[in-house]
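Not every chain of the complex is shown here; the ones you see sit where they belong.
A and B label the chains in the order they appear, each numbered from 1.
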Amino acid sequence: MTPAIVARIDRADPKLIQRLGECGVATVHEAQGRTGLLRPYMRPIYPTARVAGSAVTALCGPGDNLMIHAAVAVVHAGDVLVVATTSESIDGMFGELLGESCVAHGVAGLVIDSGVRDTAELAALNFPVWSRAISAQGTSKTIAGSVNLPIVCAGASVEPGDVVIGDADGVVIVPRESAASVVEASNQRLEKEARTRERLKAGELGLDIYGLRDVLAQRGVKWIE
Amino acid sequence: MTPAIVARIDRADPKLIQRLGECGVATVHEAQGRTGLLRPYMRPIYPTARVAGSAVTALCGPGDNLMIHAAVAVVHAGDVLVVATTSESIDGMFGELLGESCVAHGVAGLVIDSGVRDTAELAALNFPVWSRAISAQGTSKTIAGSVNLPIVCAGASVEPGDVVIGDADGVVIVPRESAASVVEASNQRLEKEARTRERLKAGELGLDIYGLRDVLAQRGVKWIE
């Protein structure tokens, strides 16, 4: 880790970001070949949380939020903070005051592989957060780290400017340069799913729609009436 | 595990199933001698989820939902899918499309010792699910398994046709042949609890109602005023 703060990053087209957010985590994850998903232990702090934005990354020491404050200095409206720590921690690195600061600067949300506190106040601010834990444990502001360098967050590689999508199902990262192609693949998937949904609602079986009776036969699965 | 799909199973009397559902998980678990409870890591995807139905069991490969599709082909209205995997996994083996398919066939709910996705959509469908995790991770449809053979799900043995009860406290299994006796024992327990509840609400102590002062004395617990 180089202790540095990179101010300027490239971002994806806002329309692509918006569309990826509409498609949702599960669809986008599938559309890009089942990649980019953060570990499922990352959960939203309130059930209706949704976000789509450009990743501004921060790497912090465990139990230290100095670099989150630094990150707020370089965000653009619509960005999503993506925070990891150099060793595992669940301390409450982010709370209401940082939430207010983020809202003032137009930050769209937070994804943090650590703990968060003041969750009731953050929910009242309508500021969406995905975290590993909820913890009131206080933290320091003294450890060097990085802003807008590549990080690993909850098992996934994140480059600054990548698109971050979060909803009730978790968080997925779309590499900036593939945002357009993933939108296209997502749209196709949604269209196809819409047709499949109608057939399933009409009572057709997945076995028939997906051609799975042959798979069962090939695998030697017997039907016993 | 025999790779087979058993189409016909015996089910308990629907009136017994309904009554067990009304009694709820904690009461039923107590009424049958504190047995049949799934591990407490099985949690509902929304707080008001409740279900009671006959178990249609499926054993899948980890990260593969082929046998869930097969199970939908043999369900009856009111059944509950109970799904386990051959090795531990939390991938998102069930989502909105399978939810629509289940609703179309009258499936009452899902109990799955793995992950589930599209949780907002499933909640909107009012389709209750108890799972080990929420994960958008995509899965395959290629691994042989079984439908309606005995399985172990979240630490509990489940036979096809057993009664499955789920609510905010978790999930409990009632063997099909003991459904009637468990209903009776549950009714008795609820009646007794109603009387106890009134005494407790009136301020009587559990120490006195349950005769625990003697237990404390026998165990050598001293009162220090």
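In this text, contacts are C-beta pairs under 8 Å (C-beta built on N, C-alpha and C of every residue); 3 or more make two chains touch, one makes a residue touch a chain.
Predicted model, so just to flag it, every value in this text is computed and none were measured.
Note on stoichiometry: the full complex in this file contains 6 copies of its one protein sequence, with 2 placed in the shown coordinates.
As a convention for this text, only the chains that are shown with their structure count from here on.
Centroid to centroid, with C-alpha atoms defining each point, chain A and chain B lie 31 Å apart. Within the complex formed with chain B, the chain A residues making contact are 25-26, 29-30, 34, 37, 40, 43, 47, 167-170, 172, 193, 196-197, 200-203, 205-207, 210, 212, 215-216, 219-225.
Interface residues of chain B, counted against chain A in their complex, comprise 2-8, 46, 66, 69-70, 72-73, 90, 92, 95-98, 100-101, 103-105, 115, 117-120, 133-138, 141-146.
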